[in-house]
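For this depiction, one protein chain was excluded, whereas all remaining protein chains were kept in their positions.
Then we have chain A:
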């Protein structure tokens, strides 16, 4: 659906995107994840045809977003990071207008209800809360029944409930065969929604794959337990698969790193039983995208 190869985009002396690759498969949700200023918006806006690449190629639905804009625009839905609505327009009126520009739009009343905007359909855009403005903008992106939607920070500034409702909508879009590309700096959003994640930093993709792949690769999961101090970890390690590590962080607190699967957990408890150790507070910590990001870039993801 979307193919970006070696994208470079400069603004004056500043390079916003520096050789970025991105592939979006049909019918999936892809997240471009990264901190503010990583080049997410520039990338998505290049796909939307707003920016001309300085180098590299961008193909959306097999078309060039700049040259083939006229053919592409009816087929894609766009949610800008902010704005895009006449300040005096009422929410429902704006959505109806956007619907009128399409051949087979969604039912506007239903969509308004679906996004919890029913109470403010007659409110002028400038008087809507930030979250309501976001949801209207999302509605405008999907009302034309596009094949592909681009959502730039769709849940920035939303309260948890509105966030859930936005996530649900994205899942429904996927279930109905719509492809979604979204940018976010929320790792939980990427984990919840995305089939594929591209982690972007300083204008480049530093890692990409499914959430599973990203959390498995690059970093290992962790098993922790407490027990009697001074256990013979050498003996424990012999029982564990190659590549595992074990350490006593403080007396009595143990950490095992490696591929933590049910087999390994059983091996550890068996070893403990054989050595008369009662392991307490056993916990398995799954690696998060945030950990992956920290390891790859040395930076916190939070803005």
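To be clear about the criterion, contacts are C-beta pairs under 8 Å (C-beta built on N, C-alpha and C of every residue); 3 or more make two chains touch, one makes a residue touch a chain; residues count from 1.
Please note the rule applied: contacts and distances are computed from a predicted model.
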{"item": "Protein name (UniProt record) of the chain left out of view, among \"Transport permease protein\", \"Beta-ketoacyl-ACP synthase\", \"Transketolase\" or \"Glycolate oxidase\"", "value": "\"Transport permease protein\""}
{"item": "Option from A:76, A:155, A:204 or A:297 whose C-beta touches the chain left out", "value": "A:76"}
{"item": "Listed residues A:113, A:172, A:213 or A:285, member touching the removed chain", "value": "A:172"}
{"item": "Sole residue of A:84, A:116 or A:209 that reaches the chain not shown, by the stated touch rule", "value": "A:84"}
{"item": "Listed residues A:26, A:55, A:239 or A:266, member touching the removed chain", "value": "A:26"}
{"item": "Residues from chain A at the interface with the omitted partner, ascending", "value": "26-27, 48-50, 70, 73-76, 78, 80, 82-89, 93, 97-98, 100-104, 106-107, 110, 140, 142, 144-147, 172-173, 175-178"}
